[in-house]
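Let me give you the structure first, and then I'll get to my questions.
One protein chain omitted, others in place.
Order of writing sets the labels: A, B and C. Residues in every chain begin at 1.
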């Protein structure tokens, strides 16, 4: 089976920091051209914490209306139970297939509190949920025993997006499969290794502006592992190295704007990557 | 001069998780009885991330109306510039003297983005601001050069609350004083050492249910350092050790409810501390 | 080509903590039976820091004389340049093919100091060297630029053992190949992924008592990736999970002693794993 490729969408901004729906159309065009399988607005790459609730909902609505044909994943993150329920419920109404939910950040809850957090939210909305492990931002890994418990008790917990970059945690997630949930790799440079281990696909930021991960996915499907490995090593990994030369996720925004020749902006506290960081990105984008 | 003591207020909950204004009155009574100098609702101890925007404003309003005589510090945290401006502006309207603002959390901005974040917010609302350093929750320290730059450019940046627990960072904050901002220690067990170094006071969680820090402050004022040291070592530090036996800040809630004989609740994802953790707290509270 | 499998040998102890050459013979028998390619005494698994210089040399000598047919890798770690040179020189005299050298630990040197450390040692002894990256114990990663510089200037720097467990660092090591050095994975549970990425083999602790990694290596050679993946997932990774249930490397000693029905000891500061940790190891060893 071909591994799924989902785009964690940037939220295109005008130079004044307001959201640009026009550039969002260009982004969706990119994604259709690359033939990605799913659209995921208002994730970390979409800088949801820097965006008002009203804007989030408006953007989710716009993507739902314009990304026809793709699976729709709504970012519904909030440490506040009531807010997360509201966001998930509204997303369901808009036609989203899935809601993606990281654990509460800022203050780390205990295991039992974390379990209650997810149980209350998953028990309140019918939409299918992906749980989102991203310790770089939340400060902690979601414990296996919490995931196992949730998998048993919540039939609408259907998947995990793991962006930890820790391939051992990822591999253990595959082994603990207490029931059928899907697993997605959130790091482009670990995509191939993860699907070879058994992951169902990836949520890959470079698909905002480059088709590489989709190409790899097709090569995996047709058994051309050697060619897929070449793309991973020669195209994606150097790109990821270059994207890490400045603050996340400003380089993804820069690369996306460049890919559509757009005059895009950087909402505060994001700033344009410095020139020494963009040089290498420019060079790699010319090869796309 | 007597060091200031500010209470980072718990947000009292009913057993069903809704906010209890009745127990909030009891909390304010505690604070008046202990003679704390300032009231700080909707900080980390107030679990602001787990509370809706509407509830936050309502609670801020209630405290403003009932904590007369104390300095008023409003927690206005949001990684979103527009939301933080809105919260600070509303707090000013309610009569708050200060707004307390941690840096953006979840995604860590670069230094220039961080400076812009604060500049935009401080430049948009006239209220006086305390910047809040709490790397345990945000994932990073606020760099000195950002603080120095902000101190020069923003006349309404009047203070720092440092909850890092890192006495060296705290001491360097005192030395970098490029202009007159106040410095407050956010950790009860470092209160005495910090004011002896030159800090202006503390934002101390135990003042939700115990008068110790205020007592210490008065002893410092009258030069009785030996007695102050005894309180720090024999009363406060053992209490802090006991409070760390379970998830923050659930033990502060437990101790507060106990101090008013209240039937309080724990909003998800917070859970009641387990019995093995509360035993020691009970014992220490009996000595208050 | 078949990926190499090297055993980072435990140092068998008698119950009184002295080294048992008799059990060392049993260990070498295990390794020959499993058909590992290389013997690596006095590495981290061999607890070199807890062993006197005299004992180290005696043990190295014994292995050199008894592990005929295998490639010989000598652990020559010392933060002291002169001691490392002495150890490498003596190992060369004993017939070792390679010397394995981690960077200075306890105090972290700067990059230039680190480069000088390796340059002096590699420039003083003709033996071929493997550089050993193990940030868990040294406190830091060996920077890429140091490795690149050393690779250019030292013809007897022929390989890297990377035990970081960080698959991205490992993959970048493959890409930075400024010249032909070999790369070995030091973590059993990342063996298969690493050789699929291009690594030359593994230094795998489970080969002290189980043949699994060698079996995987043979399956990789014959293109049976599916079968290799099964061994990795079903045999090795659960074993590694079980070995992590108590202090490293005491569980490896326990498992080895069990595999030879030996009455082995644990040199201070190592202690026998507690019974709750050994239960799962026992169960898995019965399936070997």
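To be clear about the criterion, a residue touches a chain if its C-beta (ideal position, glycine included) is under 8 Å from a C-beta of that chain, and two chains touch if they have at least 3 such contacts.
Model, not experiment: these values are computed from the prediction.
Undergrad: May I ask you to name the displayed chains that the omitted chain touches in the full complex?
TA: B, C
Undergrad: Hey, which of B:193, B:245 or B:259 is the one touching the hidden chain?
TA: Answering carefully, the residue with contact to the hidden chain is B:193.
Undergrad: Pick out which of C:62, C:141, C:169 or C:248 touches the chain that's been left out of the picture.
TA: Missing-chain contact among the listed residues: C:248.
Undergrad: Among C:23, C:100, C:114 or C:183, which residue is in contact with the omitted chain in the full complex?
TA: From the options C:23, C:100, C:114 or C:183, the contact with the absent chain belongs to C:114.
Undergrad: Considering the entire assembly, which residues of subunit B contact the chain that has been omitted?
TA: Subunit B touches the missing chain through residues 165, 167-168, 171-172, 174-175, 189-190, 193, 196-197, 229, 233, 237-238, 241.
Undergrad: Mind listing the subunit C residues that contact the chain we can't see here?
TA: Given the touch definition above, subunit C has residues 44, 47, 49-53, 79-83, 104-110, 112-114, 116-117, 120, 137-139, 246-250, 267-271 touching the missing chain.
In this section, only the chains that are shown with their structure count from here on.
Undergrad: Looking at which chains touch which, would you call it a line, ring, star, complete or other?
TA: Basically the chains just string along in a line.
Undergrad: Subunit A and subunit B are the same sequence; what rotation (0 to 180°, nearest 5) superposes their CA atoms?
TA: Subunit A sits rotated relative to subunit B by 180 degrees.
Undergrad: Could you grab the centroid distance between subunit A and subunit B? Build each centroid from C-alpha atoms only and quote it in angstrom.
TA: Using C-alpha averages as centres, the distance is 34 Å.
Undergrad: For subunit B and subunit C, what's the span in angstrom between their mean Cα positions?
TA: Between these chains, centre-to-centre, one finds 50 Å.
Undergrad: In subunit C, what residues contact two or more other chains?
TA: none
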